[in-house]
Structures are given as C-alpha cells and as structure tokens.
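For this depiction, one protein chain was excluded, whereas all remaining protein chains were kept in their positions.
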Amino acid sequence: MKTYTKRNLLPKKSITVFAIIIMVIAFMSFGLKNKSTIITARVENIGKDSIESVAAFMEVYKVLLSPRCMNCHPSGDVPLQGDDSQLHNSLPKRGKDGKGIYAMKCSNCHQSTNLEGLHKPPGHPNWHLPPANMKMVFQGRTPSQLAKQLVNPKTNGNKSLQQLIKHADDGLVKAGWNPGEGRTVPPLSHEAFKKAWITWIEKGAYAPKSK
Amino acid sequence: MISFTWLSAFRPGDKTIDNGLTEQWIEINGYIKITPENIIKILNPNPEFGQNVMTSLPMIIAEELDADWQKVVVEMGPHDSVKLGPQFAGGSNSVRMYWKPLREAGAAARQMLMEAAAQAWTVPIEEVTTKDGKLYHEKTGKSGTYGSFASKAASIPVPKGVKLKDVKNFNVVRNSKKNVEGLKIVSGKPLFGLDYKHEGMLIAMIEHPPGFGMKLKSFDASETLKMPGIKDVFVQKLYEEGFEQGGFDTRTFNDLLVVVGNTTWQVMTARKKLKLAWEPAGETKNTMSGRDGKREVIVPGELESTDAQLKKMQEYAKKPAQQLRKDGDPETAFKNAAQVIERTYNAPFLAHNCMEPMNFFAHVTDEKAMLVGPLQAPGWTKPTLSKLLNMPADKIEIQMTRMGGGFGLRAYGHYLFEAALISKKVKAPVKLVYTREDDMTYGIYRPMYTATYRAALDANKNLIAFHVKGGGIPEHAIHANRFPAGAVDNYLAEGWQIPSNITIGAFRAPGSNFNAAAEQSFLDELAEAMGKDPIDFRLELLQRAKENPIGKNNDYNVDRYAGVLKLVKEKSGWNKPENKKYSRGVAAYFCHNSYAAHVVDMIMKDGQPYVERVFSVIDCGIVINPDAAANMVEGAVVDGIGNAFYGGLTHKDGVVEQNNFNRYRMIRMYEAPKKIDVHFVQNDIDPTGLGEPPFPPVFAAVANALYKTVGKRVYAQPFMSQLTALRGF
Partner (left out) sequence: MITLNVNKKIYNVDVDPDTPLLWVIRDTLGLVGTKYGCGVAQCGACVVHMNGEAVFSCVTKVSTAAGQKVVTIEGLSEKNDHPLQKAWLELDVPQCGYCQAGQIMSAAILLKENKAPTDEDIDAAMSGNLCRCGTYLRIRKAIHLAAEIQRKGGKSQ
C-alpha cells in the first residue's frame, strides 16, 4: 500500500494526485474484495501476504480433500467411506442435524472411541456430518471455492476468524489423525496442517485464483 | 417309517410350541402324536433353513390325516432316518421326496383312527367319516375326537396302500398357512444353533490359516493362555492320513489350531494374542471314497491369485476339452455359417454368507455323543462322525436346530466333526463358533466359472449350430442336456476344469446358477442378432424341440418350459405400451425339476441401475403353501439381483480379499425391487421343487435388462465390476 503524506496546502496538482491515489486505493480495495475474501474481523495490514497465504492454503486443501476430512464433508447427503471415498455402506443419511436418521444415526454405530480390529467403525463422542442447512461441502470443491467457503460465516458454520483458527484443534478434526486400523492419515501431520491453516488465515486468508 | 416305541422328541434350546399342554402324547406313527384332549402334534422330518418345510411338510400330513390345522402343533423331528426318512434339505427336494411318504403316513393314521372308532362303535369302517380331527358315524349320530380314540388307534396295525385324497379337494395343502415358528422368530426365542446352550458349555474357535494352500508352521499361545476365561489352546487334526472322505466331507484345513474358553468374547479377544507363523502347505492329497473303491485326488499347492486364475482360464479355454454332448455336425455347420456369434462369460467364487455363521455344539463322552446345531444333512455326517469318534452310529445323537440360512454350505459336515473332536479332546460340552471372518474365508465356495458360447447362423439368420465350452475352477457348470440342446440340429457341449486348493461346494442351484446366467444372456444376444423378440425366439426353439427334437436325453419338458415363458409374457404385459418406460430383460430356466421365468424391469434411479419390478412365473407342480412359496420366489429374485450385481470373492496369493460385509457387498433394502409379482402355473403335477429353480434365471434377466438400461452388455459377474454406475457403495 502506498503511503502518502499530507501537504499544507493542496494545489491543484496535489488534489489531482490525491484523487488519483484515492481512486487507486478504491480500485485496489475493490480488487481485493474480488480476488481475495471478505474478512470479517480486522486483520492487521502488516503481515498480509497473498502469495504465502495461498501457498499455505494449497497445503490445507490437500488435507481437507483427503478421505479423512472429505468423507464427512460430502456433496450429497450420504457420508463417504474408506480411502477410496465410496458412498458409505448402507447409505446412512445426513438428516436435519447431520446426526443421521431413524435407526441409522451416526452414534448408533460410531462409538465415542475407535474400536480395536479391522473394519470396525471409527469413533468420536460427537460423530456427525454438517447439518442440512450448513453442509460445508468439501467434495468437488476447487481450492478457490473452498477457501471462500471456509472464510464466509454464512457458509462456514458461523465461525469468526478466531473460531476458524481454533477449529484446527477441534476434537472431530483431530480425530482424522487417529482413524483406526486400515485407514490412512491425512497427507500432512496435524501439526503441519495446523501451521498451514493458521498461516493461511493470518496471512490474509486469500483464496487461490479460480481457474 | 411308522413305529410305536419311540419316545418324545428332542427340544433344541427352549420350550417348544406345546409349552403348557399336556405331556400325554400318544404316538400314532413316527410323525403323529395326539393327546386325549385332541391336540395333534406333527413332526417335521426335514431340516429347516427358511424354505419353511417346518410348516409345509406337516401340512401334507395334516391334510391326509384330516386334522384341524388350527389345533396342530409342530415340532422339529429328531434325527431318525428309520422313522423319519432321508432328512436332507437340499436339491430343492424336501417337499418332492416327502410328498408321497407323508401323505401315506397321514392317510394311514386316519385309517387307524377310523378303525378304532369303528371297533368302538361296532359299525363298519365304511360308515365312519372324519372332519377336522373328529370322527363321525352319521347313521347313529355318534362322534368322537381323534384324541379320544388315539390310544386305541395306536394299537391297530399300520395299514398299507391307503387311498389318498383327490388333490382337488385339499383343505390344508394349497392354502396359505402361517409359518409355525413365526411367533418365536419375532419374539426372539432361542431357535438357532448359535442360540443353543448347555450346562457347562465352553466356546471353541479355530484359528485357520490366512489363505488357501497354507498351513500352520508354529504358534505361541503363551499370551492367549493368560487371557481371562481361556482354558486351552491346541492343535487338532481333523482327518488322519488316508482317511476316506465322502462327497460332503469337504474340508479346507486339516490341522486345526483351537482356542477354548468360557465365553464367546473371551475367545474372540484371546485369539488375537496368538503369535502365528504360516507356511505354504505344498501339494497335498485327499483320499476320496467312491463306488469303485477309493481314489486319491491331488490338491495343488499354489497360492492362487484371481488375476492369474483368469489368465489360466483363458489358456485352458483354448485347449481341447471333454465332450459332453454332440448332435449332428457342428464343426461343418460353423465352417459354412454366414455369421458366427461368440461370447464369453465369467463369474467369480461366491461365498454363501448365511446370516448365521457356522457353529455346532458337541458333547462327546466315552459312551456317547450329542450334537446340536444347524445342518442340512445329518445322515451324511453320521458315518464320518462314527469313524472319527470311534463310536457306533447309534450312540451319536444329532439334533437339528433351525438354520439361519443354508444355501448348500451346511450340507458339508466339517464343522460338526471339528466340534466333536474338540469336545472329545477337552472332555467337556463345547460349542464351536465361526466368526463372520472365519466363515467367509473358510472356503466351500461356489466355483469360479467361465463359458464361451458360439452360435452359427445361415444366410437367412436361422440358427444352425450351437456350441458351449465351459470351464471352471475347480469344475465347470455345463448341463449339456438342457435347453437349447434338442432344439438345434448341430450342437456341441464341452467342459474342462482346473484343479485348485480353494474348496468348493453346492451353492443354491449348483452349476445352474452360472449356466443359466451365461446361456440366457447369450440367447438374448442371439435373438437380437436374428431380429427376434427374446421370448418368441425361445418359444420358437422350444416348438422345434417339441416337433422334431434332436438327440436323446433332452432334460426338460417342452410344454412346461414354454408354459412359464408364455405366462410371464402375459403377466408382465411384455409388449404393452405402458411398460415402455422400463428396460426389460427376460430369462427362463429349468433346474431341480421345476421351471422358472422372470421379466426384470429396470430403471435408472439416482444414477444407478435399479430393478424396480420383477414378474416371476414358476411351474413347480402343486404348491403346498402359496404365500410362503411366493416369499421363497421373492427371496430368490432378491438373492439373484444381489449376487449378480455385487457378489464375488477375489484372492491374492491364497488369501481371500473379502472377509466381512463391508468388503463383500450384499444387496440392501434400498436396492430391493418395489414389486415382485409371483405366479405359479396351476396344475396337479406332484410338487417338484422351489428352493433353487427361481434363482438361476435372475442373473441373465438382470443382465438383459441392464443392456437396455445402459446400452452395454455385461459378460462378467459381479456386474458392478463392469459398470461404474453400480460401484459407489
């Protein structure tokens, strides 16, 4: 951002330059609003770096589109299953609150912890999909789409920026790194993921360009 | 089959239906007991696995006995082949083989009761009539219940050659009756082998090798033995070297690593702590007994993989094979053909996947043995049990529980033998339990099959020659004398096989379950090539087989075969415009003495091929229990769709790659059709069989419908391997 100094008297030339500068700033702000995302909380101007932010997001993207995360952020109303992200066996449905329906609610099979042995359902006390009115779909999202979705409270589960940062340590998120026998972990360690996540956000939560 | 000295029946598990009724049963014959209060108990002689013989066989007796079905109680009979016949459930034979004997038993008992009344009333027996469990003498107005004459009847000699009812006058048979165990099933009463309990019973499980062609090298059970509730870990041989096996003595593994403990969960957990080393077993030998004396069969040692098996089958398909049937001069006909159509079909090993995993209870002492559990053929296990336990057969008692599915797998007795030997070794009553993983990986599968069909057409698109060359691991599926043999001038059927250490066994309609799939798909394609309607094409061939049959031993009745096709054409509204929205596939088949035809109506639903409706026509002669019979056909259709779409096992270096239902996909509620319209051809032919016949043609009907739905023919099962649309779980 350009800095500018105030002048005592504003001669015509200065006003023109001033106006031009303001217009440029306006255009740049407008441009920022388009290419980047709307950030609800104030981010310090210092430290914003679109390149580093986007690079960090591409690492985040790898994790979010890996089976351990994507399987519970499906595009349809049936979770996905396995390292090959097939539709979940028996087709349990999302339901209104994301916790399943009737005799196929998530917690009917998924216990509060993993179980010993192959093919047993993995576990966590709060096993669920995003609710029907806030699906938070990862499957099929491009990096650009996903980044914008994640930062917008209307599509990210009403999360503020701070909450978004904290989400990296959410129990169910962390469960992705403790998936139980026969399932692979995400391509980055949780530590590396968290670092990339925070970097992405703190460096401006920029979205990669849509292709 | 009729005797007076036999005592009350066994009671597997909990109390029987007659709980609360008097114990004063008077036995009229091996099947029928009556109380003075006129409650009639009828024994079901044949093992029950969902084919509902528990209801239908007693119905046959009740009919000729002229009992009031409402007052009849039914109990599972003990294993007693002298009194109760062959007692083998398989080959769709239960009703067929018991039809006449049970009618005679019922009629004879009625005769004895009439004689008893005639004597008591001092009237001629010709003047005595019966109705719904009561006897009448019209002239004098005398009457009495069966119960009041039971004692007297029991002492009257059993008459032979008693006249049977006219089948058109049946009151019980040919009427729908409710499942006699329905209430027990829906209220959770102990019924199945896995439910059986015995005082002091231990649980045993076997740690099988991880794959076919492997054997135990060494094991360390020190951690296992420390686990709570564990009694013992040992290796038990099943058969000694050179033991002569019968056809149903099939076993996959001979050295059994057994874990015995107090409860199921304790043994399941303790097993996991075993430290095991396995090694290839190499080539082994089975000694098989036979009519011409014993023979040795080599079992290959190779650790097999599906990819390699498929390649090998392709090689063998090109080699000369065993000729099974030849009519006319097929070679010349093919040479001179204007057009030759050739197609190859494949299908994988299938697991039976009975809902109740394998299990059996055994209590073996020095003097006797009692075995309780789910099995299809107690008679076939007795000789082997006798040999293995070194005990006379009459000291071995087998109680048949209800089976949670059979499908052919429970005709093989290895798990009885295993349970018995384990009980003998630990000197305690033992229930042997297979986990689902044990069950699915044990073997005795439906074989892996292939078949190449060739048809020769002349310049006018007439069918002038037909050739089927089928192979399999370890046996082929070809029934050479079945349709269209007999309808084609020049016909050749050949078969070949590749031995394997993967064990196989009977699976619902053995051979037919693939033969029909391939043949009926091929006929569909032929019809298309000839520009004919698929049903009309088959009817034309059948007409030919009727007017001018080729060859001998044509194993089907033309009229009955054509009959089911014609009726399914009618019932499905085959050409009706309102059915155009469906992709329709048809197939028909004859096996196990009955005829079946299906029209499958398929649509795309949520991006996936879905069978929405099926029209099924069966000719199985007289239908004992119409609603239950319809249930059976519906089940066979659902079973067929599921296996056609998804069923199959693959191997890698001897190890089965599917060991539970998350990997071995089964058809579920959301994939089941909305409607299955079942029709039975009405005739008075003695019952022929229903368990298997509806099953084989389903595969091809589905394949033929798929062709219309997705525009592509599928030649390999499971069909989901050919269509991504079917794959997303």
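When the chains are written out, they are named A and B in that same order, and each has its own residue count from 1.
To be clear about the criterion, a contact is a pair of C-beta atoms (placed from the backbone, for glycine too) under 8 Å apart; a residue touches a chain by one contact, two chains touch by 3 or more.
Nothing here was measured: the structure is a model prediction, and the numbers come from that model.
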So which shown chains sit in contact with the chain we cannot see?
A, B
Absent-chain contact - pick from B:L164, B:I185, B:A393 or B:M604
B:I185
Check each of B:M632, B:L649, B:V681 or B:V710 against the chain that is not shown and name the one that touches it.
B:M632
Which one touches the absent chain: B:M666, B:I685 or B:L723?
B:M666
Using the touch definition from the top, which of A:Q111, A:N152 or A:N178 touches the missing chain?
A:Q111
For chain B, which positions touch the chain that isn't shown here?
13, 48-52, 176, 178-179, 181-183, 185-192, 194-195, 197, 228, 263-266, 268-269, 353-357, 402-407, 435-436, 627-628, 631-632, 634-639, 642, 660-662, 666-670, 672-676
Which residues does chain A use to touch the chain missing from this display?
89-93, 101-105, 107-109, 111-112, 115, 117, 119-121
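Keep this in mind: only the chains that are shown with their structure count from here on.
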Of chain B, residues touching chain A in the complex
272, 660-663, 665, 668, 670, 727-729
If we count contacts the way the header does, which residues on chain A are in touch with chain B in the complex?
81, 86-91, 116-117, 119
